[in-house]
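Only a single protein chain was left out; the remaining protein chains are all shown in position.
The block that comes next holds chain A.
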Amino acid sequence: MQQAIPYKSWPLPCIDATSHRARSTTTLGHNGRGKDVLNIVSENAVIVLARKGCCMSHVVRRLLLTLGVNPAVHEIDEENEAGILNELGTICKGTENNKMVQLPAVFIGGRLFGGLDKVMATHISGDLISVLKDAGALWL
């Protein structure tokens, strides 16, 4: 099975041979803000925003891995959660997802895609693969 290469916004895709299996999981620091989140989001083709130890984010991750996508995962501390979600809500207003952002939240191609609901529905209808390809998260 092909290994998905985490997408970075550098001129040359950087392939880390030793840790190509490692999922890039980072935790937003104490002062994590929505703006920081948006930066991180835009750096990755696919990224999952989740609470620490959330089992649903595990589900999203497993599903994306089955499709050959290695999503970045950013875990949010509980204390920062409300603030970050608020910021995200403001930033993401104007798209069709103007409800409160729910965790886990999946961003594809730098834009908020939706929660596990949306991912499942898109996967079942057969559209998820093309969405991922368009965002550059999947190569043939």
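As a convention for this text, a contact is a pair of C-beta atoms (placed from the backbone, for glycine too) under 8 Å apart; a residue touches a chain by one contact, two chains touch by 3 or more; residues count from 1.
Keep in mind that, in the parts below, contacts and distances are computed from a predicted model.
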{"item": "Chain excluded from display, named as in UniProt, from \"Origin recognition complex subunit 1\", \"Protein HIRA\", \"Chromosome transmission fidelity protein 8 homolog\" or \"DOG1 domain-containing protein\"", "value": "\"DOG1 domain-containing protein\""}
{"item": "Listed residues A:40, A:101 or A:116, member touching the removed chain", "value": "A:116"}
{"item": "Chain A, residues in touch with the chain not shown (by the definition above)", "value": "53-56, 58-60, 62-63, 66-67, 116-117, 120-121, 123-126"}
